[in-house]
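With one protein chain removed, the remaining protein chains of the complex are shown where they sit.
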Amino acid sequence: MKAKIHVTLKQGILDPQGKAIEHALDSLGFKNAANVRVGKYMEVDVQETDKAKADAQVKQMCEKLLANTIIEEYRYELV
Amino acid sequence: MKAKIHVTLKQGILDPQGKAIEHALDSLGFKNAANVRVGKYMEVDVQETDKAKADAQVKQMCEKLLANTIIEEYRYELV
Amino acid sequence: MSLVITKELIAQHNLTDDEFKKIVEILGREPNLTELGMFSVMWSEHCSYKSSRVHLKKLPTTGPRVIQGPGENAGVVDIGDGLCVVFKMESHNHPSFIEPYQGAATGVGGILRDVFTMGARPIALLDSLRFGGLDTAKNRHIVKGVVAGIAGYGNCMGVPTVGGEVVFNDIYSLNPLVNAFCLGVAQKDKIFLGTAAGVGNPVIYFGSKTGRDGIHGATMASDSFDDQSEKKRPTVQVGDPFQEKLLLEACLELMAGDLLVGIQDMGAAGLTSSSCEMASRAGNGIDLDLTHVPRREPGMTPYELMLSESQERMLMVAKAGKEEECIRICKKWDLDVAVVGKVTGDGILRVFDQGKVVAEIPAKSLADDGPRYERPYSPPGYQDMLTNLNYDALPDVKDANAALLALLESPTIASKRWVYEQYDHMVRTNTMVRPGSDAAVVRIKGTNKAVAMTVDCNSRYCLLNPYEGARLAVAEAARNLACSGAEPIGLTDCLNFGNPERPDIMWQFVMAIEGMKDACEHFKIPIVSGNVSFYNETNGLSIYPTPMLGMVGLIESVDQTMTQWFREDGDDIILLGA
């Protein structure tokens, strides 16, 4: 199974990268682009056929390593 | 409208981050995790109600700024 | 797979008909595709110096301090106390134009490897950059990417980037220059060379896995290439400085033991160049078995494996019986490692894949018997006009204050703080004089000495008069060192020019060499390493001749170190010189 994982900064935490991109888009003439948020997208192959097991594993990966839950939140899907 | 944009490395391009994470997952005991690839995930509010127009704009943003099309590819959806 | 080597295929490999004939003569038969690929990279201008070698020979390369001159991965100069400095400069111009961040990053990676393969720990980087004007978004994109790429790689490696140069001129818009200089320190009796001595010794691959990065001639047709070739074969190499940091530490640990006979990094032309050059230097051959080469992707052909330019890889020849120890050290540093061959006595680089011989070429023919050209040269048509410029016809400056301000505002003269603050220029705690003065000064721990380093070239002078321009560049570099309290002890160069097949460009090159030669002889400063980068032109427009120099000076006692700034109110100011 493949896990598709999104890790994004929590609401309310300033996103300097997003701000910079927003600014750059603006100066490129994209005046109607706003609220840019930048996060990470990861794909991981999980060699596990049991969906529930795979799910539990991916959740653990996220909690332990892939996201820092002080500043980030995560979500994932398994396909 | 909100654009949800995924930027990922093209096939065959070295992904040092993915490699390091794979290694870390392995030593954390996630032995069945493989082929980790890391990309970016961005959300942009596009103040535009016409879907076709918004689409054209986001495509341009990706081509011009958000993706480095020499080594990266992108996809997006508008919601 | 039998494949007819067509004229088209030969041309796609950038080989001339005569060069191909010479290959057939050497082999006594037609090459197969893998062999053709190997010859094409080794006989390329980049690897063979075919247009420059006859002229480079004129440069003074010896001196009482010189331990190793040109021809190895880097030059080596004695600094006393049983220590030596190892340094070199290298260009990464074209890759940096295509992908500024990765191009510049991998340029830094390459020059670092050149230095640490010799057994030296790198202690300083400098970078010399040429860009088009900042008024276009494209140029700004290149500037940002290149600076971030140099920072990204050097900072992560923990080697300080202590100085450099940035010049803006529209002539570099379509062909920016990214030249990186690296200096390392080693014990004098612990220098490692790229040699495959000792028949029977194991040949060991270590570092990153091999992928399809930067394979030369990606557009080529053959039965194993299909419509998707272009997509499958990215020519852009991505650097992994973390991997290189591990490679550095592993190398130094390997070298500290009594394990190695020779070692070389896989730069341009990867496995091909490292194996044939090491074999050729020792007068030996190598049997190389591709079956064991660590790879990133399935289905790679011998052609791809031999030509891949994947970064952060090395080849070492170990003492027989020491392979286990070598493998243990590589594994400690989480590197891929595999015994991929052994040294043979017959002088042949013989490549096997899955039990079959896929290439069989005399190592020396690949590495050293490439073509040499005495290309015709003559001054360009506009040279007379440049020589006879009438400076008196220029208008007088009316408002000197305004003129000064305008000068100070120009990006070439303005502060480069935006650049060097992105570089870690203090890591390793040796940096005595940081960016901002005439030369960077770095102390040598364990001694009372320091080395000063500078990179210089005024390419406008070189356009006006390549001979004088090059001479002046040597003099400027020497002055920058002298003003820092150092005595110049050695020089490396990175000669950036246009297309050498054009007589006017060749003329610029030959004149610049003459100028460097005369100045180096005058100052008694040997050139111990260097690099030539030709074909710096786009749409027929060549860059200005840019023979970049990296000069190294020795400060015998750290308290003699000087900086360029005024120190205190009331100090006298004295103008020296003519």
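Just so it is clear, A, B and C label the chains in written order, and each chain counts residues from 1 on its own.
Keep this in mind: a contact is a pair of C-beta atoms (placed from the backbone, for glycine too) under 8 Å apart; a residue touches a chain by one contact, two chains touch by 3 or more.
Here, contacts and distances are computed from a predicted model.
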- Query: Looking only at the UniProt record of the hidden chain, which name from "Sn-glycerol-3-phosphate ABC transporter ATP-binding protein UgpC", "Phosphoribosylformylglycinamidine synthase subunit PurQ", "Heme exporter protein C" or "Oxaloacetate decarboxylase beta chain" is the right one?
  - Reply: "Phosphoribosylformylglycinamidine synthase subunit PurQ"
- Task: Using the contact definition given at the top, list the shown chains touched by the missing chain.
- Result: A, B, C
- So which of C:241, C:302 or C:530 would be touching the chain we can't see? C:241
- Message: Tell me which of C:354, C:401, C:429 or C:539 is the one touching the absent chain.
- Response: C:429
- Contacts from subunit B to the absent chain lie at residues 16-17, 20-21, 24, 27-28, 38
- Message: To test your reading of the contact rule: which positions on subunit C touch the chain that is missing from view?
- Response: 148, 151-152, 155-158, 240-243, 245-246, 333-334, 420-429, 431-432, 443, 445, 558
- Which residues does subunit A use to touch the chain missing from this display? 13-14, 16-17, 20, 65-66, 68, 70-71
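We take it that only the chains that are shown with their structure count from here on.
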- Once you find the CA centre of subunit A and the CA centre of subunit B, what distance in Å lies between them? 10
- Item | Of all residues in subunit A, the ones touching two or more other chains | none
- Note on the structure: Shared-interface residues of subunit C (touching two or more other chains) are none
- Which of the residues in subunit B come into contact with subunit C in the complex? 10-16, 19-20, 23, 68, 70-71
- Item | Contact footprint of subunit A on subunit B as seen in their complex | 6-8, 18, 21, 24-25, 28, 30, 32-48, 57, 60-61, 64-66
- subunit B partner, complex, touching residues on subunit C are 98-99, 101-102, 208, 211-213, 231-234, 236-240, 242-243, 296-297, 310-311, 334
